[in-house]
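Working notes, structure below.
Left out: one protein chain. Kept in place: all the others.
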Amino acid sequence: MKEYEFNVRVRYSETDQMGVVYHGNYAQYFEMGRVEWLRNLGISYKWMEESGIMLPVVSLNINYKKPARYDDLLTVRTIFKSQTSVKIEFDYEIYNEKMELLTIASSTLVFVDMKTSRPTVPPEYINEKLAAI
Amino acid sequence: MKEYEFNVRVRYSETDQMGVVYHGNYAQYFEMGRVEWLRNLGISYKWMEESGIMLPVVSLNINYKKPARYDDLLTVRTIFKSQTSVKIEFDYEIYNEKMELLTIASSTLVFVDMKTSRPTVPPEYINEKLAAI
Amino acid sequence: MKEYEFNVRVRYSETDQMGVVYHGNYAQYFEMGRVEWLRNLGISYKWMEESGIMLPVVSLNINYKKPARYDDLLTVRTIFKSQTSVKIEFDYEIYNEKMELLTIASSTLVFVDMKTSRPTVPPEYINEKLAAI
Partner (left out) sequence: MKEYEFNVRVRYSETDQMGVVYHGNYAQYFEMGRVEWLRNLGISYKWMEESGIMLPVVSLNINYKKPARYDDLLTVRTIFKSQTSVKIEFDYEIYNEKMELLTIASSTLVFVDMKTSRPTVPPEYINEKLAAI
């Protein structure tokens, strides 16, 4: 599946004195989006990291259109864009309960071998899942 | 002055289990960079907000080149790029103590009237300071 | 109902380089516990604040027994302890999926009138709900 949606409720701690979600906190929502997208595909990011492959973010672009507010039940749509060799790219859209589009974003991540700290092609079990999308 | 540098020491709470600064936390460093750049120019962001003008981030782009680590004393270089009508743009560079370039970023912010929640041209005392750069 | 349980999955951003949830982040879990306890009682904290009553934390005590880890699905048990005049007290227990007790905590909060910034008795609709527990 190319897309996956999940919901997250805005925490009080995520707001700032503008009365909206602090702009830096969206990175957490996108991360949760990716992790749930992977889980839906049958991949546990936790297990992947335990087995020696991590997936750090190398670039992140965010456009803020409307603010998210305390207690909003957000929908985070994670969209798999591409995967080539060591890189994987995602787009993201965040909606509030009225399905207003609040934020769009994209990020690039790289598969890294934790032993060598070098980029690496994803393991076979991941390649198979990604190829089947 | 177009550029301003200030130092920030990486907190334990800012790291994640990769052993590096969590990628979402850089937004805080850039924000601190802007605030100190403004302060250096004679503008208090706190005071500006109290007087009814806020400056939310509308876009943020970050490229992560090398990780920042716990207890690193980072240098955040904030570079004023442009200001046109309601918008202001900044670039950022983050260096570690060895002066390795860790991260580059850019952001666009918009002056907003807190009473109307609408974009607004910056007040005269800010325009004067910005024009003099 | 005196007690209320809800689940929260540990985010990557909540871990630190010890490989466990950063100890300061538990305050967020307790806050979410209180908010969901209130919601279950028919009280929206968001709405309460919009109507002019806020509920700041005046003391917080936490005992950390075992660490919570990335991707753990935690159970936060919020226990209403007492409410007298302006004060309300809660206990908390956090469990992991094996139902190991990870953390116990307690906090005291005070109803505050946002107009006067002074402690205030809770509004009648809240008193009724609390009295019925």
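Note that the chains take the letters A, B and C in the order they are written out, and that residue 1 is the start of every chain.
The criterion applied here is as follows: a contact is a pair of C-beta atoms (placed from the backbone, for glycine too) under 8 Å apart; a residue touches a chain by one contact, two chains touch by 3 or more.
Computed from a prediction, not measured in an experiment: that's the story for all the values here.
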**Message:** Using the touch definition from the header, name the shown chains in contact with the chain that isn't displayed.
**Reply:** A, B, C
**Asked** Among C:M18, C:L73, C:L101 or C:V121, which residue is in contact with the omitted chain in the full complex?
**Response** C:M18
**Message:** Under the stated touch rule, tell me which residues of chain B contact the chain that is not displayed.
**Reply:** 11-13, 27-28, 31-32, 35, 44-46, 70-71
**Complete:** chain C residues touching the chain left out here are 17-18, 20, 22-28, 31, 49, 54, 56-64, 67
**Prompt:** For chain A, which residues reach the chain that was dropped from this view?
**Reply:** 12-13, 15-20, 22, 24-25, 70
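As a working rule, only the chains that are shown with their structure count from here on.
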**Homomeric contact chain A-chain C: same or different residue positions, threshold half** = same
**Complete:** When centres are defined as mean Cα positions, the distance from chain B to chain C in whole Å is 33
**Asked** How many Å are there between the centre of chain A and the centre of chain B, using C-alpha atoms for each centre?
**Response** 24
**Request:** Take the average of all CA coordinates in chain A, do the same for chain C, and state the distance between these two points in whole angstrom.
**Result:** 27
**Item:** Where chain B touches two or more other chains, by residue
**Value:** 17-18, 20, 22, 24-25
